[in-house]
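Missing here: one protein chain of the complex. Every other protein chain is in place.
And then chain A:
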Amino acid sequence: MNPIIKLNKLNKSYKNEFIKTLALQDIDLEVYPGEFISIMGPSGCGKSTLMSVLGLLDNFDSGKYLLSGLEATDLSLDQRAKIRNKHIGFVFQSFNLIDSLTVADNIAMPLQYQGQKAKEIAQKVENVLAQVNLSSRSKHFPAQLSGGQQQRVAIARAIVTNPDILLVDEPTGNLDSKNGDQVMRLLVQLNKQGSTIIMVTHDTRYSQCASKQVQLIDGKIVMENNVKETEVMHEAS
């Protein structure tokens, strides 16, 4: 089986007027279909940078990045956008929903950029809303939802295009434990259904939900572990 993502000797640095910071050094990583990978590490170790590069939100200085067989070097902004739209779903810590759009419109957005017809979009939106148990909230605005609900909407938006991979950045960071558990259960469920997930988290409990743990320190991968499947926290009543 071929990996969905393959990083080979990937390097990324940030330069300002005074210093050059090596954010990622010689990263080698392979992600296979159906894997659930958690990335952990202390603050400033390069987790977010790695997610940005994986999500084609940022460039890298050297090395190779293959995504679903596509060479991701020297891509233009528009090319990246198209690849993201087709292959990648994003879930952010701060949800990043558009406040002026309803829940349904937020979820429909990536489908609109694919040029799909309104009827098809509506159907798909309805399906994913059911998947995340928010069918009754389709006409609400993000400001009218709780944090947990907003994050579930974000997850719905991320999976509506059926992407090859989900990039999940601290999904429970802004949530209480009850909502956090709910979100993690959803992610686990999605993974069981076949979604490939790469998740950044500080929370060791949630990192146990993953099938593989990757440890980053100072921009380098220092550890890769396969994790036994563990049970998620009990469902809240």
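The definition used in the following text is that a residue touches a chain if its C-beta (ideal position, glycine included) is under 8 Å from a C-beta of that chain, and two chains touch if they have at least 3 such contacts; residues count from 1.
Everything below uses one rule, namely that contacts and distances are computed from a predicted model.
Leaving aside the chains you can see, what is the UniProt protein name of the one that's missing? Options: "ATP synthase gamma chain", "Putative Response regulator receiver modulated Serine phosphatase", "Sulfate ABC transporter substrate-binding protein" or "FtsX-like permease family protein".
"FtsX-like permease family protein"
Of the residues A:96, A:135 or A:208, which one touches the chain left out of the display?
Touches the omitted chain: A:96.
Which chain A residues touch the hidden chain?
Chain A touches the chain not shown through residues 48, 52, 55, 57-58, 77-78, 81-82, 84-86, 90, 92, 94-100, 109-110, 113-114, 142-144, 150, 157, 161.
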